[in-house]
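Note that one protein chain is taken out, while the other chains of the complex remain in position.
Chains here go by letter, A, B and C, matching the order in which they are written, and residues are numbered from 1 within each.
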């Protein structure tokens, strides 16, 4: 189902936005405050590589984690394909989406997705934004993504869909390229685990890197299965009560595929 | 069709259930009684690796074999992703689903699927439980999975679908987490080779490891082909008589793909 | 589209049929008369490996070539998964499907597919029988497979479908397990390049190994595209005249993908 080599890019770089942050020309390794916590950075690098390896992201998409030493900062790579991220590429950002020290690196235009959700949701510790393919048809047809099976139980009563046309007047380039759009997205997300962006992609949140990677992966799987099931007949989804009970179990499970996915990547640098 | 890197997890770990069996803290290799039969354990490890490699299981799912020295015991790995299982991870269980010596290892919550079927079906020597993706749409739409071609002939007149809502009152977490639910599942399975679990996955049984792996694989293939055929037109399934005759032939065939699948894995440890 | 690791098996071994040919118990290398032409045998081994690598066959399926030194004989491997075939596994058969010297090896039950077509079609030099997945839905729904694009032009005005129920009275095991069934299949094939077998698979013929591998591969591709196109709208197929003209061009083209496919396999033994 998930053919690894591609999902769908997202973080479209805006030249002007980049100009503001790529002051320094040198390409030295940035110094993240959380460099004191190398385990967190290593997990973040694995998250990048795993999401690429599993087909949730392709050349585009990004994953972040809230700084466990400083909850008003978060960590995310500089602007590059997730499959190529190493520990030296991790930058630190404040909750307005500004890099603390970009060290001359380009940053993702859509870093405001992350900043806005961390501002709005203190419970959220990690975020994935992707264009994973099976999810796109749901956003553009207004079809609600719901749990087809227990592995998608975190979808609860269904994931909301963000319509950027409702957030600003006039046509946009579809991107969450500033804090105002980020706030509108975070508002639409509410307390959900996943939100779809019409004509763009989706965003998953979690209380850890492992949980958010699990959710991003099974959001894609559930979407594919739901579309296939809809073609076969009328779908008997998990009830909200079944979803709530199954979702609690999922919270204890993120470690198992995580170990497998790490083993498939091998050692990182 | 079967993209190897994932199918759909199943054995959701229940913390309380685990507590009961992970008494010892050490992570030494358990001692299975059938360690006297290393060939059986090696085949079981291959079954784990093959099912992962062929996309029938992903980070979740499990396969067991009845102990050929002691038919009231069965063998299955400790709780982990099937792709990572080695001979040292194989545990022995009694027919109530209790591990004989877990040696500090966590065990699959859904071991009761295996225990209950071995209790009810003396002819069954091996069992696979998976969330293989193409099968899910059939369970959630109540569409009967039937043999589209001779390789799915073991589906006979169609695989039954287990509805957990019929087995207990009130909402569940969808899992077969005790012997009562296991018995209800085994009852629904009856004399069939395969049963679907609505909103969860499926379970295949066989008279050997090779046969059950063959069946789990071609259940997934048949499901994908049946869904595609239903989209093209009215399906002319194998008649029950054709299925019965073709199924007898299949019983002589499990060795051929098994050799191929083993060769694709290479040496195991 | 074609995920390499599987297509759909075919040559179901019939124990009694095997008994007749596996007289010798030794597993030595058989001596094919065409061993004087090692290039032909090498191409046949590549054909086995390529068909497996491209997902046209999985653990089952087989490919043969008419002996260029003796047109009343043909070459085909002993009974095994095509991906594992080496030059030492090639056997020689007469046009009744009897092995000249099986050297103790098991032979494919459905060798009569090959024998019957070589008897009926002197122009045919090579044959592939497979269960390639996208083709199955057409056979079981009675939907005619027609050229969606120029690469499927050899399908002409559409591939015929063989219904085994019309060839014998009473239910069968679906297999072409004797010369009478082989003759019925060859009759249904007529002058076509490809025939579908309801609930079973398909068979392609060609004037060379390269051409038949090309046709088996693009039969699968065309089937997948035709099913997808039918889901999108009314399909504007190649006219018979366009198919005839495009098909002539295809005859000059089999060398290009053949070189690529061989390179993907590397050296064989």
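Following the convention adopted for this analysis, a contact is a pair of C-beta atoms (placed from the backbone, for glycine too) under 8 Å apart; a residue touches a chain by one contact, two chains touch by 3 or more.
Source: prediction; values computed, not measured.
Which displayed chains does the hidden chain touch?
Hidden chain contacts in the full assembly come out as A, C.
Among C:57, C:90, C:159 or C:238, which residue is in touch with the absent chain?
C:238
For review purposes, identify every residue of chain A that touches the missing chain, sorted by number.
Touch set of chain A with respect to the missing chain: 3, 5-6, 8-9, 12-15, 58-60, 79-81, 83-84, 131, 133-134, 136-138, 140-143, 171-175, 198-201, 227, 230-231.
Residue-wise, where is chain C in contact with the chain that is not depicted?
That gives, for chain C, the contact residues 1-4, 53-55, 147-151, 153, 217, 221, 224-225, 228-229, 231-239, 241-242, 244-246, 248-250, 252-253, 256-257, 259-261, 263-264.
By our rule, only the chains that are shown with their structure count from here on.
Which word fits the touch map of the chains here: line, ring, star, complete or other?
Its topology is that of a line.
Would you mind reporting the rotation angle for the C-alpha fit of chain A onto chain B, rounded to the nearest 5 degrees?
For the C-alpha superposition of chain A onto chain B, the angle is 90 degrees.
Same or different, please, for the chain B to chain C contact, judged on whether over half of the interface numbers appear on both copies.
The interface is built from different residue numbers on each side, given that under half of them are used by both copies.
From the C-alpha centre of chain A to that of chain C, how far is it in Å?
Using C-alpha averages as centres, the distance is 46 Å.
On a C-alpha centroid basis, what's the spacing between chain B and chain C, in Å?
Their C-alpha centroids are separated by 33 Å.
For chain C, write out the residues touching at least two other chains, lowest number first.
Answer for chain C, listing residues that touch two or more other chains: there are none.
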